[in-house]
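Only a portion of the chains appears, each positioned as in the full assembly.
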Amino acid sequence: MIRFDSDYIEGCIPEILEALAKTNSEQTVGYGEDPHCEHARELIRKAIGKEDADVHFLVGGTQANTTVIASVLRPHQGALCAETGHIACHETGALEAAGHKCLTLPTEDGTITAEQVEAAIQAHYSDESFEHIVQPGLVYISYPTESGTLYSRTQLKALYETCQKYDIPLFIDGARLGYGLCSRYSDLTMQDIASFSDIFYIGGTKVGALFGEAVVITNPKYKKDFRYHIKQRGGMLAKGRMLGIQFEELFTDDRYMKISRHAIAMAEKLTDGLRAKGVEFRYEAVTNQIFPVLSNAKIQELRDAGFSFHTWGAVDEDRTAVRFVTSFMTPEENIEALLARF
Amino acid sequence: MIRFDSDYIEGCIPEILEALAKTNSEQTVGYGEDPHCEHARELIRKAIGKEDADVHFLVGGTQANTTVIASVLRPHQGALCAETGHIACHETGALEAAGHKCLTLPTEDGTITAEQVEAAIQAHYSDESFEHIVQPGLVYISYPTESGTLYSRTQLKALYETCQKYDIPLFIDGARLGYGLCSRYSDLTMQDIASFSDIFYIGGTKVGALFGEAVVITNPKYKKDFRYHIKQRGGMLAKGRMLGIQFEELFTDDRYMKISRHAIAMAEKLTDGLRAKGVEFRYEAVTNQIFPVLSNAKIQELRDAGFSFHTWGAVDEDRTAVRFVTSFMTPEENIEALLARF
């Protein structure tokens, strides 16, 4: 079977396995206070150009989202986000279980705009019953989005400035950050992400690691006591160095970006190949997730031939959007095998 | 530096590293539904003698405790536990963050008794204001306890029968389960643990794995929808096979018990050596955690010599209990080096 289901279907980059083996008998303190975590923090601070950022390693994305947002909001506040945002759709209500509402905004392509945020905040405070309504307390976006789309530098800056205007933080879910930054359609750098947000995280699980997300807090207002929150939300790994070691390897020799570029190259090859055969797309294909529209017959044919992938909603009676995802490990022959079916 | 701080200071058994390397390029589905997880579940079901048990892999202990207890309790219920129980003391209020109170019972050595549980439940329902008081809804114990002590078969059976009498579940935190079962003082088997509880978990993080705990639900009443809870509490690893692969290795060739016996052998060697030199102990030394009472001068001397360990409360003006922990990886020469200081 050849899988295009997601970017978490394989293991990790080989350097991580080697490092785990090499360090296996070291004795270190736990809970993320070991030298590997400290070194990984230094590498990340350097990569993002913020020497004074706080960096914390968490296990996964849902955990990172809940921990960050719950650490920031007061009980009467909620998180503004796209109606397709991961926190709103695919975390089994983790944020609500932590007491907070997702204040969803409509979206066509997974992005939200500064104007929408501004309007939502204005609408809140101009409502006669505003105290009966959850107060916007944070803006959550994903880069790239759950639809594989991107924010431009101008769009992100506008969002950040709107947040600053109302003194609420902008939090960027970067579960697939590398795949966004390496897209030819992106005009953002890792440093921009750090500059135009208050908190963000660098996804490891989907970009080269076995697991792990590096949460970066750049706004000093949100730094205090964050480790308590990690522990409370179940994210403080006893053998915390497992996370440090992985991010050391990802942020050595520019590996995080290099492996992201591989995934993008594979997605582009697939996109170009499908386009050449006349396939249309549900969203513009800009990152490692592409959404071609296929006939239902073709979908069945591919599955019968051993290809695995998700559907993404019917387009009409005969056609359905599907999602093909490439990763840091996708073999080029898999792309070729898939294209050979068209 | 030679560390006796805890049993999570090193990596994992070499077989796990080998298996991770060997399986690295496999493509599998995520979220614990891959063949490795399925195989690991089979191995565990066999080891515990319960073919119909549900087995779930979570990342860490605090997460396992919170997820299990929150899945079982209704909002007005709390968890009966020892005042030294991990959920009451060292999880930054994770259970309270999920809405539930720890109903603590006094303990000298980390264990609680069936009589205490019975009395607590009786006291609850005989109180005129019982509806103003949190209702006992589950009993939580650790095996071995946070003080390194054990329950006998008789004690555990009595606890379980009391729970059955009141139709509330008994949940066993087995973060160090192997080290308990392999103690020469234990008269319990893995099958007993499964038979005399409703839910328990087999600790991997402290017993040979990089991370991971295997939650076992034997009582059908608590099986429904558990995977939703794992996802909500941030414990559903995208690359879930990382957990399956680790437990496959731990439960092949009786490795889980073999490596546990090593830790116990090292703890016994240390205990015997210290006793031979006249050292007294705070609790009876029965598992991989031992609590000798040392003079403050000796503590300082050991630290100056490069030994790392935790203190466990002053005994008198001149002496303090300390905790030495051995693990599946503790080198015998570390024991000898420490004993040479006495």
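For reference, chains read A and B in written order, and residue numbers begin at 1 within each chain.
The rule we apply is simple: a residue touches a chain if its C-beta (ideal position, glycine included) is under 8 Å from a C-beta of that chain, and two chains touch if they have at least 3 such contacts.
The shown structure was predicted, so the numbers you read here are calculated from the model rather than taken from an experiment.
The total count of identical chains across the complete complex in this file is 4, with 2 shown in place.
Note that only the chains that are shown with their structure count from here on.
Centre-to-centre, using mean CA coordinates, subunit A is 33 Å away from subunit B. If you check the complex, the residues on subunit A that touch subunit B are 1-3, 5-6, 8-12, 14, 17, 20-21, 23-30, 59-63, 66-67, 91-94, 97-98, 205-206, 210-211, 228-229, 231-239, 242, 329.
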